[in-house]
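Following this message is one structure expressed as structure tokens.
Every protein chain except one is present and positioned as in the full complex.
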Amino acid sequence: MALLEIANLTVDFATATGSLRAVDGIDLEIDEGEIVAIVGESGSGKSVGMLALMGLLPWTSTVSADRMFFDGQDLLRMNNRERRKIIGKDISMIFQEPMTSLNPCLTVGYQITEVLSHHFGGKRRNYNDRAIELLKQVGIAAAESRLNSYPHQLSGGMCQRVMIAMMIACQPKLLIADEPTTALDVTIQAQILDLLIELQKIHRMALILITHDMSVVAETAERVVVLYAGQQVEQQNVRELFNKPRHPYSEALLNALPERAQGNLLNAIPGVVPGQTDRPQGCLFSPRCSYVKEICIQESPIAKDEILCHFPLKPSKSNKSIAIDMGSQ
Amino acid sequence: MSNSSTSSRSALSQQWQEFWFYYSTNKTAVAGLIFLFAVVFMAIFADIISPHEPAEQYRQFAKLPPAWMDGGQMQFFLGTDYAGRDMWSRIIHGSRLSLIAGSIVVILSLSIGVLLGLISGYIGGWLEALIMRVMDTIMAVPGLLLALVLVAVLGPGLLNAMIAIAITYTPSFVRLTRASTLAEMNRDYVVASKMTGASPIRLMFVSILPNCMAPIIVQGTLSFSTAILDTAALGFLGMGAQAPTPEWGTLIAENRDLILNAPWTVTFPGIAILLAVLAINLVGDGLRDALDPKLKRS
Partner (left out) sequence: MLRFLINRLMLLVPVFFGVTLVSFGFIRVLPGDPVEVLAGERGVSAEKRVEILTNLGLDKPVWQQYLNYLNDVLHGDLGVSVKTNTPVLEEFFELFPATAELAICAIIFALIIGIPAGIIAALKRGTKIDQGIMGICLTGYSMPIFWWGLLLIILFSNTLNLTPVSGRLSFLFDIDPVTGFMLIDTLLSDEKGSFLNALHHLVLPMVVLGTIPLAVIARQTRSAMLEVLSEDYVRTARAKGLSTFRIVTIHALRNALITIVTVIGLQVATLLAGAILTETIFGWPGIGKWIIFSIFARDYYAVQGGLLLIAATIMIVNLIVDLLYGFINPRILHQKSK
């Protein structure tokens, strides 16, 4: 049985101007120790889906799914108290803005020991040694003295390391990383990513990496889920996606990479992601798709083999570009 | 030329429509607005609406309870006071006074306050420091106390009460406008205007002021309601409108001895104050929610 089973996850938000569907039918299954990347532009619903899993969405949201199971437990029908026993302990999430995601009024040590004492009982003091150990594990020097630091005394990269330490403290089975490196300097990005991979290997955690950066996907993930405007358009093995994307959007995304630029021009995708008011009647990507046909504008496609397209690209197509170096894969 | 004026007119009406769209989603704010209109209507047509003259004394009907209680009569719906005057008529006429008082206070404090705020924010330097210190001094004394002292100097009466209260409200407008002005001063469009040689007055009133209007409008509405409360307080203390003027606070004061025997003479004017102020506060809250882009619900 898979560690995480999501089927047809849908999230709607109630707004002043009507209902907004942020996530429209996501399916995902993850086994222990797997690394999956969720890719999409802003507004694709990639974060919202995972926040729904954790129960962290605001009160204006409505979450529905055919199945939402973690480790055999039904997340959808769970009440708040039961869910709070799992999150932070068996499922954890780290966020995009590390500087604002730590409480400015509490020390680093407090925030780490707090999650330990909450899930395992006992006084926070008892976990000080464990906190120091965790800080060392995430690569923070002078860990003992850092326990008493406040977040505003730390750099962005260090804050993110603290957050990682905090969230793996209880040795979760699944770690969700929501754009963990987007807000950081490029040099730090690589370090944090390496750290995540290393920790994943050591603790045998499943890792869901949410990102808009395709190069990050190439370096880290085994499987990729591509989202567009809340819908899941493709799910593939990473190597296959880069070599032979089956959905026009995935192909366009890859073509837009700087490495695949032709001459001095980037291959930008024309148009914008549909919002609340301009959702096309048929396929959501149809206004921007270079392979668009009449039926695409009229009817919404149904997913075949994890591809949401009327005319999935043939595997033989789209080798007009340089394949990305997969590194250790 | 006519194109730009029609386009600016349609831009204005579009703004108005957008504003009304947001405002009308707030049902309590709309209810407050309706009630406010009712009070204004009551004030304007007081002479026609009220069943009796407010000053007319029906000695034989003195201290009559409201119509629904024992001994009450329909012709004196809310009862009568110690001199036999109809409470309902007096309250209706009182609305006129409260609305006028609120309006004058807001007009005075807003216009002087905004002007001073614009000047101090725009010109800066010692003038700004002087204006702000004066405002700090006014704010150091609690509003009611300062108003009382001012009325002691000027003499009791509704007009003097209004002037005194207006003075105590001016600092908030000055601060508000100054803060907005300072924020706007650094914006590119102001710098650009300056460079094209716009005069200070034009800059202040045409460029900067319209962008500060939202908080000023909200503060103005809330000051309106507080002005009615403060006018009533001064009236209650005997320093505002003098008896037999049917100002709501004065009504409560002159019937205070009847609190044991005829509590309705004290209760109803207070309810009138409460409802009027509540309506204005609801409108003010609705305005704030509709005008503040940050609060626009997503």
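Each chain carries a letter (A and B) given by its place in the written order, and its residues are counted from 1.
Rule of thumb we're sticking to: a contact is a pair of C-beta atoms (placed from the backbone, for glycine too) under 8 Å apart; a residue touches a chain by one contact, two chains touch by 3 or more.
Not measured: the values here are computed from a predicted model.
Residue A:T100 is the one among A:T100, A:Q276 or A:Q298 that touches the chain missing from this view.
Contact with the chain that does not appear here is found for just one residue of B:A46, B:A232 or B:L287, B:A232.
Although one chain is not displayed, its contacts with chain A can still be listed: residues 54-56, 58-59, 83-89, 92-93, 95, 97, 100-106, 114-115, 118-119, 150, 152, 163, 166-167.
Contact residues of chain B toward the unshown chain are 133-134, 136-137, 139-145, 148-149, 152-153, 155, 225, 229, 232-233, 236-239, 249, 252, 256, 259-260, 263, 266-267, 269-270, 273-274, 277-278, 281-282, 285.
Assume only the chains that are shown with their structure count from here on.
Distance between chain centres (mean CA atoms), chain A to chain B: 53 Å.
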